[in-house]
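The following block contains the structure, expressed as structure tokens.
Omission of a single protein chain aside, the complex is shown with its protein chains in their original locations.
Letters A and B mark the chains as written, and numbering starts fresh at 1 in each.
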Amino acid sequence: MDSVLAMSALAAGIAVLTAAGAGIGQGFATGKAVEAIARQPEARGSIMSTLLIGAAVAETTAIYGFVIALLLLFVNPLIK
Amino acid sequence: MGSFLFILEAAELNGRILGFDIEFLMELGIQWLNTLILTLFLAKFLYKPIKTFMVKRAERISKQLNAAGDAERNALSMKADYDVKLRDIEQERVSVLHAANLQAKEKMEQIITEARREADKIRARMRKDIEMEQERAKADMKRELIDLSFLLAGRFTTASLDRQAQDTLIAETISELGDIKWLT
Partner (left out) sequence: MDFTNHRIWPLFTIKGHTVYITESIFATWIIMAVLFIFTIAARYKINSFKERPAAGSIQNLLELAVESMHNMAESNLGKRLSWLGGYFFGVFAFILACNYSSLFKLRPPTTDFATTLALALNTFFLIHVLGLVYRKGEYLKDYFKPIFVFLPTNIIGELSRPVSLSFRLFGNILGGFIMLELLYASLPAVFRIAIPDIFHFYEDIFIGALQAFIFCVLSMTFIKEKASEEEA
């Protein structure tokens, strides 16, 4: 029981590491968006909205990791 | 680890973050109803009236713009008409003025000739009058001379043959005659 809980806590930590990928992806996207705005400042509005949507989609994986961590910590199907 | 367990147990007692069972399904149903009612209410009673208001306003404004455009077009065509009319009036004025000038000149000449004729007539009449007067004056003078001679003759006969008296008489007569002659 205790070991299952300990491993669950570790697993939750590892699951949250998915945020790293999302962070890198969003960083790339934002950098490209800044380049695009620098090249074409008049298209700022549409670039920004596209960036926001893209960042939100890229964030999904990180959110999945976060939800898995929550499940492991608070719902934990393994200890029932 | 003990505290961790305590949190888990407390969560089980008090509430939870996430769980997939019948309770969750019921909550889902309640929230589905809530959100549906709220969103449809907002759509029907907030979004729609404001949108119809804005659409109506846009229509009204575009109508006003159209009306203004029509009015401007009308005004422009009216102005063009007036310009044409004004040009016509100018031409008419010039022609009327010219005609009046001509007429006036004609009339003036007529008047001048008439006046000349009248003056000639008057001059002729005057000349005739003067001649007549001269003739009348000549006749008067003749008559006077006759009267004078008669008078002289009368005096000669009535007065003495006194030389001196004769001289004074003659001088008197002559002075009277001069008076008369001067008077005439």
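One rule holds for everything that comes next: contacts are C-beta pairs under 8 Å (C-beta built on N, C-alpha and C of every residue); 3 or more make two chains touch, one makes a residue touch a chain.
Remember, predicted model here, so these are calculated numbers, not experimental data.
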{"item": "Sites on chain B contacted by the missing partner chain, in the whole complex", "value": "7, 10-11, 14-18, 21-24, 26-28, 30-32, 34-51, 53-54, 57"}
{"item": "In chain A, positions touching the absent partner", "value": "49, 52-53, 56-57, 59-60, 63-64, 66-67, 70, 74"}
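Everything below uses one rule, namely that only the chains that are shown with their structure count from here on.
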{"item": "Approximate Å spacing (C-alpha centroids) for the pair chain A, chain B", "value": "87"}
{"item": "Contacting residues of chain B [partner chain A, same complex]", "value": "1, 4-5, 8, 11, 16-19"}
{"item": "In the complex with chain B, residue positions of chain A that touch it", "value": "2, 5-6, 9, 67, 70-71, 74-76"}
